[in-house]
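The structure is given below, and queries will be raised subsequently.
Excluded from the complex is one protein chain; the other protein chains are retained at their positions.
Take a look at chain A:
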Amino acid sequence: MQTHPSSESLPPLVSTLISPLPKPPMEALLSTLTRRLVARRPDLIRRLGDVVRVPIAIVPDDLPHAFLLSLDPDTSRVRICDKSRIGDASAIVRAPFLVLLGLLDGTYDGDALFFSRDLRIEGRTEHVLALRNTLEEADLTPGAFFGLGGRSADWVNALSDRLLGQVRAYAQKSKPAAGSARHLS
């Protein structure tokens, strides 16, 4: 299986550093932030349609864990699990972490990532599509995800843009020569 697409993979050191971190605090933080986002944007739940409460696994190729995302109006949660124990996910989305982030914030087009094979999906295609289209509409910024507004949101967004830009530039530089990365915007 193609575990590391050629585009924008994080250096292996990142995975090594993240691997021993305890999962419960990360799960609690991500679940809380996700629940707050859904509470602020009830339109996203409507747009999700049949995918409400359906667990979808997000699997970054270059991180040690998978994220099992389940969205609903009251009990949205993010579980972190081993990639080999994804369990009851209705669909699985695989890509390098930076590619997944780019999909989340609208930097990348999902279809183009699929064409280039940087993004792979398994399971219920309609669930992946509903989630992808809902995230497109969410217009997520880091500031919005953390529930910030005004100048603090602007500051966090600008900072994360800078950081992500640097990380992406580093990943692009260090990718294999035969790579097929598609930086699309």
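By our rule, contacts are C-beta pairs under 8 Å (C-beta built on N, C-alpha and C of every residue); 3 or more make two chains touch, one makes a residue touch a chain; residues count from 1.
Everything that follows uses one rule, which is that contacts and distances are computed from a predicted model.
Determine which name in "NADH-quinone oxidoreductase subunit N", "Phosphonate C-P lyase system protein PhnK", "Ubiquinone biosynthesis protein UbiU" or "Iron uptake protein" the UniProt entry assigns to the undisplayed chain of the complex.
Record says "Ubiquinone biosynthesis protein UbiU".
Can you work out which residue in A:Gly49, A:Gly87 or A:Gly147 touches the chain that's missing from view?
Considering the complete complex, A:Gly49 is the one touching the chain left out.
Identify the residue among A:Ser15, A:Ser116, A:Asn157 or A:Gln172 that touches the chain left out of the display.
The single option touching the absent chain is A:Ser116.
Spell out, residue by residue, where the missing chain touches chain A.
Residues 1-2, 46-51, 103, 106-112, 114-117, 120-134, 136-139, 180, 182, 184-185 of chain A touch the chain absent from view.
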